[in-house]
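A single protein chain has been removed from this complex, and every other one stays in its place.
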Amino acid sequence: MKRLEVQAFGVTFRNPILLASGTWSPRLNELYPLSMLGGLVTKTITVEPREGNPPPRIWETEHGVLNSIGLENPGIDRFIDKVLPELEQLNPIIIVSIAGSKPEEFYTLVERLNPTNVTAYEINVSCPNVTRGGIELGKDTTSLLDIARNLRELSHKPLIYKLSIVHDIDQIVPLLTPYADGFTLINSVPAMAIDLQTRRPQLGNVTGGLSGPSIKPIALYAVHKAKKLTHLPIIGCGGVSKLEDVLEFITVGASLVQVGSANFNHPLIGKELVEGLMENLI
Amino acid sequence: MKRLEVQAFGVTFRNPILLASGTWSPRLNELYPLSMLGGLVTKTITVEPREGNPPPRIWETEHGVLNSIGLENPGIDRFIDKVLPELEQLNPIIIVSIAGSKPEEFYTLVERLNPTNVTAYEINVSCPNVTRGGIELGKDTTSLLDIARNLRELSHKPLIYKLSIVHDIDQIVPLLTPYADGFTLINSVPAMAIDLQTRRPQLGNVTGGLSGPSIKPIALYAVHKAKKLTHLPIIGCGGVSKLEDVLEFITVGASLVQVGSANFNHPLIGKELVEGLMENLI
Amino acid sequence: MQYVKVKVIKNSKVAAQIFELQVEVDLGHVKPGQFVLLYPKGCLLPRPFSIGDYVDNVLTIFYKVVGKGTRELTKLQPTASIYLLGPLGNGFDIPTHHINVIAGGIGIAPFFLLKRVADDVTLVWGVKTKDEFFGLERFKGWDIHLYTEDGSHGMQGMATDCLNTISKDTILACGPIEMLNQLIDFAISNNRYVQVLVEQRMGCGIGACRGCAIRRRAGGYFHLCEDGPVFDARTIVL
Partner (left out) sequence: MQYVKVKVIKNSKVAAQIFELQVEVDLGHVKPGQFVLLYPKGCLLPRPFSIGDYVDNVLTIFYKVVGKGTRELTKLQPTASIYLLGPLGNGFDIPTHHINVIAGGIGIAPFFLLKRVADDVTLVWGVKTKDEFFGLERFKGWDIHLYTEDGSHGMQGMATDCLNTISKDTILACGPIEMLNQLIDFAISNNRYVQVLVEQRMGCGIGACRGCAIRRRAGGYFHLCEDGPVFDARTIVL
């Protein structure tokens, strides 16, 4: 057990397997103890509740999953009152994913969450499915740097920035490094699919984000690249669905790995990856 | 036949099927008449010959092809003397892909090619496999705009800019539109793969570009997005391997479609797509 | 809720494009209208199916072949196995008095289980053409009204043609979207309690992905896997 431990952002993770934002629910705990995982990253939370995008919201492409959820979430008040207490029962390490459509919203979120027991923040500036405060924010380096500076002041907890492959990683990673504790790469990749019967997009919101096996080589690249640009720990995310994928991300320099849409394909995946890593150690 | 014709950039293409840069050779003509295609895009040419990157240069990922050729090419002199005369026998429409590591190289290439019979230029500012003048050029919007302005002055032929998903499409497409005749989207996506046996990258150049089925949803997105930002014709490229893929690209707004790595998988693909489109018309 | 690899007992065609799949699994207590997720080989997302019938640890699913996942299901041979998650969802709210069931096509699937718990039922089942009927013998004892669009069996027309004449009792319904939309209109204009089992693409089945949104008439969204798949027809927009 001990040997799977990872130290990162000043936190001890019992193993490198985390579940990615938006891809798991506490009900997985009915299938296996979520406490055996390295940690859990919450669905992205915003200040106000969000309804999300019009359906259909999800579609299976040939080798990936396309989604356009649109950051549906109950908002920070309800999250702290109702959701968080339940999550805290599941795993000691809860990383809260946060997003805002204005800089002030990020500050509010951090101020509200500082007094709680959550472990760290994952700052989602890479959501492909919202018009403001999503992926565009990560492209606006001036605002982003501003937010990062202020969050560094405000935050009592590690700050992990979640980036997209469409971001200028070369520029952003060094820019944010002084104000960050780590990076998660990558969020789902902007993508779309067409229903040829109707000649309409498969998603209600027209475009979405691609995840799953299709994006693994892209995510490996992003981690490899970021690793050369920062000394901070990196969380690899994108297409992890088997033990080899985890080892590949670790090989390119990831300290921790997040498992996302593979949870839909095989809900025991988190457990099996931890078990696989343990056997791999022997 | 007539009804498959496409008018774009002032050129008449007998059908919308082109073969993508770097993925076909004149030897395909031994298998079917390349003249039946809409046109051919050459391997990217640079002023000086280039050796390309260290091997291994190609690898099959789970659902894509990863390459790092590094723009190996014979250079413009040899291209004009030896390669072009052969290509001109194959199809009336030859689009020459060009790249440079300095702005002047683009100008030289266009000046050298202007007097030839080639149909158009595809300006490759999106190669993931070279250190200078590749994908980074597409990120440097100031230089890019400068090059585009000058090329517009210099060129006697249509100028088609080939972009990457990691480019800021929102910004580049409107910026280049006044100086361009069209866009090709997308080039292969920066990516990498690991050999777990050796813990080394699968490619000699460490990173490469991902093509094939994995990137189709990403390419559809890019075309859809660019279409909203310009009135110029768009060439869709990325993961086309069957008739449905062609129709999907056309549905999101592509005027023409390029077939790339599918040529490796099934060398008759170009022919079969044209035949499929003809049957589809009936 | 369980996630288990289940053994296939039977998988055979019972009507045009429709298969009956039987697997061995202990699901505990299940309600008509609940569903399970199956994980076909080569699919990245699971596929939802109504619990068709369930007795003595044998789960029956009736599925129509429409795409990649259901095509893959047809390949399952007896003794093969497949992962299953369930039971999921709320199921029908079953009144103790007389019930009207309206089913369109494969929308009949959830009502085989209803037969085990309710006797006083009027079943109206419409299909395009008579090849699409199956398992009718299982409904023996119910008051059965069959419709075919082409008139090849029973009355010519649609299941919803019965709406003018049907009793005032609760309606339970499942079928294609056009039929459900008619029922929603009917429920609203007559302020009737009609329970509809609706479909939506799903990612997880357990409230994680927020993919299964169903438009709420009052604004916002329900989630099929948490709030459905059975809804009061007056409360949703399809």
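Lettered A, B and C in written order, each chain numbered from 1.
Here, contacts are C-beta pairs under 8 Å (C-beta built on N, C-alpha and C of every residue); 3 or more make two chains touch, one makes a residue touch a chain.
No experiment lies behind these values; they were computed from the predicted model shown.
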| item | value |
| --- | --- |
| Contact set of the excluded chain (shown chains only) | B |
| Options B:64, B:100 or B:217, residue touching the unrepresented chain | B:64 |
| Residue among B:24, B:221 or B:249 that touches the chain left out of view | B:24 |
| Contact set of chain B toward the excluded chain (per top definition) | 22-25, 27-28, 30-31, 43, 51-60, 63-65, 67, 69, 72, 212-213, 261, 263-268 |
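Everything below uses one rule, namely that only the chains that are shown with their structure count from here on.
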| item | value |
| --- | --- |
| Geometric centre: closest chain by C-alpha means | A |
| Rounded Å distance, chain A centre to chain C centre (Cα mean) | 35 |
| Averaged-CA centre spacing for the pair chain C and chain B, given as whole angstrom | 48 |
| Where chain A and chain B are represented by their mean Cα positions, the distance between them in whole Å | 33 |
| Contacts with 2+ other chains: residues of chain A | 63-64, 213 |
| Multi-chain contact residues (two or more partners), chain C | none |
